[in-house]
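A protein chain is absent from this complex, but the other protein chains hold their places.
The letters A and B name the chains in turn, as written, and every chain counts its residues from 1.
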Amino acid sequence: MNPVNDENSTMSDEQQTIQNITDQDYKYGFVTDIEMDEFPQGLNEDIVRMISAKKEEPEFMTNWRLKAYRQWRKLKEPKWPKLEYDEVEYDELYYYAAPKTKDAPKSLDEVDPELLETFDKLGVPLEERELLAGVAVDAVIDSVSVATTFKDKLGELGIIFCPISEAIKEHPELVKKYLGTVVPYTDNFYATLNSAVFSDGSFVYIPPGVRCPMELSSYFRINASKTGQFERTLIIADKGSYVSYLEGCTAPMRDENQLHAAVVELIALEDAEIKYSTVQNWYAGNKEGVGGIFNFVTKRGLCAGARSKISWTQVETGSAITWKYPSCVLKGDNSVGEFYSVALTNNYQQADTGTKMIHLGKNTRSLIISKGISAGKSNNAYRGLVKVNNKAENARNYSQCDSLLIGDQCGAHTYPYLEIENPTAQVEHEATTSKVSEDQIFYLNQRGISTEDAVGMIVSGYAREVFQQLPMEFAVEAQALMSVSLEGSVG
Amino acid sequence: MAENTKQLANWIQDQLQADHDQNFALSAQTRAASLKILDAGVFPTRKDEEWRYTPLNTLLDQNIGAAKSDVPNADSIQTFKNAVPEAHHLVFINGKFSESLSDDLDSVKESGYTVKLMSQLTSDEQLQAEGTIRDAKLSDDNIFQHLALGLSQFGLFLDVANHTEVKTPLHLLNVATHEASTSLTNPVNVIHVGVNSRLKVIEQFVSLSDAQAVTIPASFMALEEGSGLEHFKIGLESDSTDHVSNTSVQVGANAHFTSHQYLLGSRLTRSNMEVGFAGPGASTTLRGIYLGDGTQHLDVRTYLDHAHPHCNSDQHFRGILNDHSRGVFNGLVLVREHAQKTDAKQSNKNLLLSRDARVDTKPQLEIFADDVKCAHGATVGELDEDALFYLQSRGISKEDAGLMLTRAFAAEITEDIGIEPVQEYVEANISSRLNELSLANV
Partner (left out) sequence: MLSIKDLQVSVEGKPILKGLNLEVKPGEIHAIMGPNGSGKSTLAHVLSGREGYSVDAGTAAYKNLDLLDMAPEIRAREGMFLAFQYPIEIPGVNNTSFLKKALNEIRKHRGDEELDAIDFLSLIKKQMKLVEMKEDLLKRPVNQGFSGGEKKRNEILQMAVLNPTLAILDETDSGLDIDALRIVAGGVNKLRSEDNAFVVITHYQRLLDYIVPDFVHVLSDGKIIKSGTKDLALELEERGYDWLLEKAESPS
């Protein structure tokens, strides 16, 4: 029973409205009934070998995976985040699940129509002519990429945009050179697990001097039950190139917790720029906190070359548990790292998210804008590290980490770590906490705007700096998503 | 006992064995829990989140010698007494109360004001003092606090009755004198301020010449409704001294606790202050400066527990780090559910004056109530170049300009001290420390 119901008698109209808003349903919660190819439950060296064999990988990959697997067996799940959850039974998961097809589809015409329909329902039409102009999509369901659009057009510019499984076969030299260089297989419990068992994900390579003419986008979906999803994304922007990349995520509603442990590695060479945006809307569990995705993700970008720039933008509204810290290693002189985040938690969701900005090169700059929104009985923590190495002359960082609380049952936490070893650094961190005030709601009411809309407007206004970083069409989607995710939250 | 070959652990074991023929500050009953924790002998490492930036190797390796009992002559400590001319002075040599160097305890007493050594408490007073300690919600993890609770032979009990304003500040002067071996001092002090009462306490930690010392004090303070306590801590110990202090404060409804900490000396200082609000309308002001040179390591931890509505906290700490020194600020503000209308401010600013100085700062908020105002900020930087240039263009040397700006940076904290001679004394010590610094990088 929803504990809030006990208080119905004393609930004001405003609380009721908020309740109503927050009671809306997760609209991506359907399950697609497709025949699946699944490996046996559990994890051992054989499963790792089977995944590698299934993907027809070269030996270096199989060995890399095995090294990662052996390392993972030695590691323990981290306990430091401000998260509480039942332990994941790693040996009861399925580590490979894929829609059954005879061969990989050569074109969209060969993709199972049921799958295309799934992505249609999700608002990710894969048919190229229907696509939003200028967005190429790689769609990943459970463990494999099912379709990548606009490949040919991009190919003309020398841009490689394909499933990583394909890149391992077609472009082993690039994969071998860069895979694991930013997130080594020893990095952390989840990344190490991912290194052993990842089955698919996206691969992007932008050749020198090329400005990618369209948004590249991955769409991740977990469909199968009891599976873990472990995608791996690798993006390389060669000298002087530019790419903007967006990922979106959804999953069906199930009352079990599902594991998602992805790794994203970005490499920006001299003068290159990568803009990586995420709209994460994995199933968050129901109002009592049953079910939902455990989202343990390692995302890191390396500004390898001088004057390179990596910018992370994330809108995190889904998942029962979010653990992710998209980070930038600012190695190149004059390189720039940015992190813009909106994390919204409602009901029993928990998020521990933030970033790390590691300043190694001279004149490196970083910016952190984090907007946490806590509602319901959720807990939302910002955890971030700004580290200025002894050799990093004239580093600059500015961090602004704000929390908005909706209701008095939730928690908002800020854990910034500033480690400064160079006197020429200028580092500044600020954080504030605010609430959606009754005065603001009344003011908007008095102008004819409903409480529901008023809360949506106030929250969007609060998160605006971050939305502005998103590509236009996704900014609109993200705002809409916020309102839906806020259902039942004000009181 | 855990496997631990560290000197300090050995010393503790020796004390635990020798236990029975010594006089301890606290009752056996109160000590029992602490002794268990000491026997387990688990010291924190840098894997413990709260000790992430502060290694304890040197401290744990100190070879503790037998306590020396000879008392220095009065002249040698007069300069420290001058810090607070209009105060009652109580002097402790290597932890032990010195009757000859202190003001007469009877003369210190005012009506409604009790100042007593722990060893001289009546059983009622002991009950009260130990009650204050128990109210502090001790944590098993804090072995240093238990080192004082379990093994301390010395301590002081200050009790101000209800509706009493103690006019004369109390100056507690802790002097370390050991030179050939290291002294260990672990006093337990309890301060209780009654309803609507007022008290000012200035605690000073100093060394004679190059005395070697490990100082591990534990203080417990309780402020009853509507009362006020101003506490000042001035650390001027030699660079052969390691200092790990724990202060636990309970602030009652509408009471106000003020703390100033000036950490200017020692090799290693870890100052942990936990302030809990025990009723609505309670408030606290925390101020501090850590000024490091050489290889000094200065670590300030604060933990503020907003457990009641309408409580305010205002923290401002500044670090000045020169040479190879390291500064740490680790502050947490916890706002519990129902602690509505909390107003919590937390600010930490740091000045790095040399290539090899380092600062780690972690200003944290944990908030479980929505109608609150919480803000924190932290900055790290060097002296403002425009300001330096401006002063130079007026004919001031770069070095003097750097000194002026650094002093000004510190003065924004010291100007709140509120007791003029203490402010002058602290500022003079900061200035003389700064003058010693080779501000080569300025």
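Criterion: contacts are C-beta pairs under 8 Å (C-beta built on N, C-alpha and C of every residue); 3 or more make two chains touch, one makes a residue touch a chain.
Remember, it's a predicted structure, so these values are computed and weren't measured experimentally.
Participant: Name every shown chain in contact with the chain that has been left out of the document.
Facilitator: Within the full complex, the chain not displayed touches A.
Participant: Can you work out which residue in A:50, A:157, A:290 or A:449 touches the chain that's missing from view?
Facilitator: Of the candidates A:50, A:157, A:290 or A:449, A:449 is in touch with the missing chain.
Participant: Just checking the interface: what residues of subunit A touch the absent partner chain?
Facilitator: Spelled out for subunit A, the touching residues are 12-14, 437-440, 442-451, 453, 457-458, 460-465.
The definition used in the following text is that only the chains that are shown with their structure count from here on.
Participant: In whole angstrom, how far does the Cα centroid of subunit A sit from the Cα centroid of subunit B?
Facilitator: Taking the mean C-alpha position of each chain, the two centres sit 44 Å apart.
Participant: Which subunit A residues qualify as touching subunit B in the complex?
Facilitator: Of all residues in subunit A, those touching subunit B are 80, 388, 390, 403, 405-433, 435.
Participant: Taking the complex as given, what residues does subunit B use to touch subunit A?
Facilitator: Within the complex, subunit B contacts subunit A at residues 49, 53, 337-338, 340, 350, 352-382, 441.
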